[in-house]
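The complex appears here without one of its protein chains, the remainder shown in place.
For clarity, chains are labelled A, B and C in written order, and residue numbers in each chain start from 1.
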Amino acid sequence: MTDAISNVLAERYATPAMRALWSGEGKVKLERDYWIAVLKGQRDLGIPVPDGVIESYEKVKDQVNLASIMERERVTRHDVKARIEEFCDLAGHEHIHKGMTSRDLTENVEQLQVFRALLEVRKKSIAALSGFAKRAAQCRDIPMTARTHNVAAQVTTVGKRIAMFGEEMLLGVEALNALIASYPARGLKGAVGTRLDQITLFNGDSAKARALEERILHHLGIHASLDAVGQVYPRSLDMQVVSTLTHVASGAGSFAKTLRLMAGHELASEGFAKGQVGSSAMPHKMNSRSCERINGFHVILKGYLAMAAGLAGDQWNEGDVSCSVVRRVMLPDAFLAMDGLLETLLTVLNQMEVFEAVVEQELMRYLPFLLTTTVLMEAVKAGAGREAAHEAIKEHAVAVARDMRTGKVSHNDLLARLAADERLALKADALDAIMAQGKANSGDAPQQVDHFVFRVCELVAKHPEAAAYEPGSIL
Amino acid sequence: MTDAISNVLAERYATPAMRALWSGEGKVKLERDYWIAVLKGQRDLGIPVPDGVIESYEKVKDQVNLASIMERERVTRHDVKARIEEFCDLAGHEHIHKGMTSRDLTENVEQLQVFRALLEVRKKSIAALSGFAKRAAQCRDIPMTARTHNVAAQVTTVGKRIAMFGEEMLLGVEALNALIASYPARGLKGAVGTRLDQITLFNGDSAKARALEERILHHLGIHASLDAVGQVYPRSLDMQVVSTLTHVASGAGSFAKTLRLMAGHELASEGFAKGQVGSSAMPHKMNSRSCERINGFHVILKGYLAMAAGLAGDQWNEGDVSCSVVRRVMLPDAFLAMDGLLETLLTVLNQMEVFEAVVEQELMRYLPFLLTTTVLMEAVKAGAGREAAHEAIKEHAVAVARDMRTGKVSHNDLLARLAADERLALKADALDAIMAQGKANSGDAPQQVDHFVFRVCELVAKHPEAAAYEPGSIL
Amino acid sequence: MTDAISNVLAERYATPAMRALWSGEGKVKLERDYWIAVLKGQRDLGIPVPDGVIESYEKVKDQVNLASIMERERVTRHDVKARIEEFCDLAGHEHIHKGMTSRDLTENVEQLQVFRALLEVRKKSIAALSGFAKRAAQCRDIPMTARTHNVAAQVTTVGKRIAMFGEEMLLGVEALNALIASYPARGLKGAVGTRLDQITLFNGDSAKARALEERILHHLGIHASLDAVGQVYPRSLDMQVVSTLTHVASGAGSFAKTLRLMAGHELASEGFAKGQVGSSAMPHKMNSRSCERINGFHVILKGYLAMAAGLAGDQWNEGDVSCSVVRRVMLPDAFLAMDGLLETLLTVLNQMEVFEAVVEQELMRYLPFLLTTTVLMEAVKAGAGREAAHEAIKEHAVAVARDMRTGKVSHNDLLARLAADERLALKADALDAIMAQGKANSGDAPQQVDHFVFRVCELVAKHPEAAAYEPGSIL
Partner (left out) sequence: MTDAISNVLAERYATPAMRALWSGEGKVKLERDYWIAVLKGQRDLGIPVPDGVIESYEKVKDQVNLASIMERERVTRHDVKARIEEFCDLAGHEHIHKGMTSRDLTENVEQLQVFRALLEVRKKSIAALSGFAKRAAQCRDIPMTARTHNVAAQVTTVGKRIAMFGEEMLLGVEALNALIASYPARGLKGAVGTRLDQITLFNGDSAKARALEERILHHLGIHASLDAVGQVYPRSLDMQVVSTLTHVASGAGSFAKTLRLMAGHELASEGFAKGQVGSSAMPHKMNSRSCERINGFHVILKGYLAMAAGLAGDQWNEGDVSCSVVRRVMLPDAFLAMDGLLETLLTVLNQMEVFEAVVEQELMRYLPFLLTTTVLMEAVKAGAGREAAHEAIKEHAVAVARDMRTGKVSHNDLLARLAADERLALKADALDAIMAQGKANSGDAPQQVDHFVFRVCELVAKHPEAAAYEPGSIL
């Protein structure tokens, strides 16, 4: 069909595992499993279900024909009704959905999608943290120019910089863990949340209705549940989900921005997959396309966060469906974008390159400026007058900066000028020693790398399969 | 495929016309037309193109095989390169894309999609304004209780209320008209916006490069163009587009919210299509599903506005592709959501019902309260003392309100109490006359309806085909 | 001064306690305490500090002259430098801020403001939960019409509806508790996060630098800390803070929206303070100004969430100040808005009224429709044919609905019509019994109220002072 439009996030960026969770077919299967679980629970609690009925449903549950369902919906104008009819027609029975309203189905199944997608995000996030830890450890002791205001400030190490962004991601993953642990399902609460319909089905025995709900939560694998809920679970819960995704993505965002900056200075590259256009023809072009894409995904997540926030705190009475179309878009697409972001991040962490020689050149360009206070201290120790030495250093530093900007010199020759100035009483070798010592002095940077690596190892120990995850091939 | 995910906005809500603009196939065709237009322009301006080449391209331009293109992209890691190869292989030549960079193609073709989609939105918006005007005219003189703070305030007419939301939409459509009139294309500016590559192609003749660009703008049908542009057009232009869509949707949003409120009071209903589940079983259920959906679409648009705003003012140097994934999602999806919103709005405007009897009942419940100042004035005219009359009215009004809240009375019997109070010297018939007069007195409301209808007629006169547009069937 | 502009959130809505945390004067005092704490720590760890110096600082620390500080800033163009000079001039010494960069001060002090403000928000949120619990318990067994799509759906109780919004808030408060428990301070990490300056101050003894940091965290009262941090703490942490505020506010938002709807049906009122304009003149006007304001505050919070999200994941290298002006606005104003929201919510919870008689009238209007399935069941039990009974009920229900909309009847007389129809074999008293039973049957609603009250009690037991909090007077 000429006007078919695929979901671009699914098609271009997300992985099969995440797509399967959100696909039309995947959802229909989750729903059918859910209906069967409810039916079994009802039977076990005393509702008569003729022999063979459950088996009939189970036999056909994987026969998903989305076109047929859509055909029914165009008649009934009711999506759940359409899916009930389809499933019942396939099974040849009408036993599912007893005492249930649409939301008893859809709220819980959508929460199941969210919950499983959160687990998937956690898995890949831990893999990414593992990647940050590996890279940080590799570069633990490579001194580099730390920048504030995008300008040289002090010495750090490449590893510390990487650990810094990793630690930001770690904060997000901790929030994700807390969310997963507390995420509550709505449960089987009926049309307005009072459990009336199931209680009626059990002839007024509300203990049985609660027991059925317990079984359903067990089926979902979600441990917490809501209680005094309406037709829908509070949409602020969706906001918490999307805001947590945005949080987890933030360390990646900062890392990607900084890697783009570093590529502009030729300090590093995100690396290239084989066959990518442009690399050999323009060997200087270290395009940070993947990092740019990570930043793009983050902007997307913030847009879905705005949608989620737009629904929060807007419940009228026991609820309505003004959120419906929003959640159909926002929930899958936020997770698909997050999935794309994590795949891209993992790829960058795998392929990135640091150009140590250029890192060193950059450091030597700025180090003399960064160490002027040390030079002053040493000059005074060596017998120079404080005021004279201070004045001399300031004069030369300003002159060098000016000469570099006007093109008089192309390298930082501050050391040579200082060595030649008698006011300072410091020879070239003394100045070189100051440089060598200053270059190596990145404070606690290496220890901070160790600490970050340690924390990631603790997390990986709890989720060993996650750390082993390897991203698929990205576009 | 089990994990196929369609674009839910396209599949469930948008129309074929809007889908065709944004579909993968539709875009490939727009691109091929564009390449051919450039090639023709180059030929006409002196670049040698062998006979038959253009014809070869034209012959195959509708043979779109998205899977084959995606296959190529997985090899080249470059989407435009993949599409060039595909088209050239089909045509058996390599003449397109001469002197062009990817952005010379994609920026302009995407702008063409935006521009044509804006025209489509204008068409349906004018149809909706026409619907507002019809409904407002029909209800021009039906008095009703206007509410502020969701509580009865003064008399208005149903038609005026409808015109009020129509006028909000009209403001948005005027902004849309201004945007369409000024929307500038990027043009054929090369990799960094200097037109260097086309100038080089024309052996340094920049006049020819400009002439080629003129022809391309003509092909696009866009009259304005950017000049000192970089690799990309400023992304704030996308923000203006999405914010204008959100603006146009705002009148619909307010209207839908209010119709949901009115349905809660049984004053009106959005109407029902035949076959819709729930109406006969629960005849009191006037579910405003379509209006809720309109509000949902508006939340979605605001989320895409956040994405568009996230890109604005973030251009690094001459540009990069950090916006790419965002625009792949935001631009089509904002227009698809807008399309769905307008289709839903048109359907509601076609099917809505006003229950005049209930409107009248509601008015009679509040009118005595609303007219107490008139009663006071008339009582004084009839000889009552001002202070005594004021006190009497206040006493009774407060008592009636209290009695209604405590269930002592179920109807507003303020008039009877006032008639029975000798302090006021007003008989029941005098009070009835005040009510009758007050009920009919909605100030300029009918004239405001006329004025709105007049303005819509002016607009429709310029776009007669738009007003004739009829929405498709919605889910 | 004619152009003085106060912070409207502080001036009109926030409480003195919250204002004190964010006022210019309050912040200067927090900073001075912090500097003194650092100085003491340095002294205790071996940095020489002459006798009397600390005392001199302590003596003047409450002498805050904001105009004088601003005067200095206009000269130095550096806000921290200005505040150092002011404090040192007052004390007559220059010992503070040793080995510190601006961010060693500002990051930690701002985090302290955030942390204390979070505690303040928690206190009032628990008070609000306590208010929800009280109201829910009071109305535990008052049956009412639950609405979905803003239309009557099933029976619930007023208490359950209140508990429902309380439970939404409870979810937010649990997220707030998790945030408070894990909120990490940046600590004394120097210009680029390596702790170099403090290590240098301690002659290379990094253990001492870490020990100093431990003392500072203790001074702040914040238990967690960041380690591999740059010049700034990750701004995604601010996003988590503002998103948690927005989450906590969501239950209030839904509650306020619903109370506005209920006031429109005269079912309830947010109550009025004495002296408020408008109530006696227009006794029907139950304007929900405070609830509208709560919804307004929520929109404001979502705007600050957009600002916070705008900063997240945008760190360049070790950081810069592009976030500075944003955080100066967003952090105080988000907390001031939250404070205003909570004060308003507490006032509404204190003053709201439920009009039970109107609630009952509304229920009796819809209950016959809601119980048609029960009527059918009983009719069959009483001997009616299922098909005939179903047809009869449907006919009458549709007719009543139509007659109500067309004004033929003003009350729901479905029961009378059913009693008169011989096809059903049900007398008026049997139908009345069905109504009485149906009205009382709100499923688990009362138990859900109990469960909510229980959970709030558990929380209050941990924070007894919070539950005792009484809001100030609001505008």
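Assume a residue touches a chain if its C-beta (ideal position, glycine included) is under 8 Å from a C-beta of that chain, and two chains touch if they have at least 3 such contacts.
Just so you know, these numbers come straight off a predicted model, no measurement behind them.
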Options B:T148, B:Q351 or B:T406, residue touching the unrepresented chain:
B:T148
Determine which one of B:I36, B:A209 or B:A401 touches the chain that has been left out.
B:A209
Contacting the left-out chain in the complete assembly, out of B:I5, B:I142, B:A309 or B:L418
B:A309
Give the residue, chosen from A:L9, A:I216 or A:A306, that touches the chain omitted from the document.
A:A306
Residue positions on chain B contacting the omitted chain are 146-150, 153-156, 160-161, 163-168, 171-172, 174-175, 178, 182, 184, 190-196, 199, 206, 209-210, 226-231, 234-237, 239-240, 243, 246-247, 249-254, 257-258, 261, 295, 298, 302, 305-306, 309-310, 312-321, 441-445, 447-449, 451-452
Please output the residues of chain C touching the missing chain, sorted low to high.
2-13, 16, 19-20, 22-26, 73-79, 81, 260, 273, 275-278, 288-289, 292-293, 295-297, 299-300, 302-307, 310-311, 316, 320-326, 328-330, 332-333, 336-337, 340, 473, 475
Touching residues on chain A - with respect to the absent chain:
147-153, 260-261, 263-266, 280-289, 292, 306, 310, 355-358, 360-361, 366, 369, 372, 394, 397-398, 400-402, 404-408, 410
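Criterion: only the chains that are shown with their structure count from here on.
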Winner on contact count, chain pair A-C
Determine the centre-to-centre distance between chain A and chain C, using the mean Cα coordinates as centres, and give it in whole Å.
26
Multi-partner residues of chain C (at least 2 other chains):
147-150, 153, 261, 306, 310
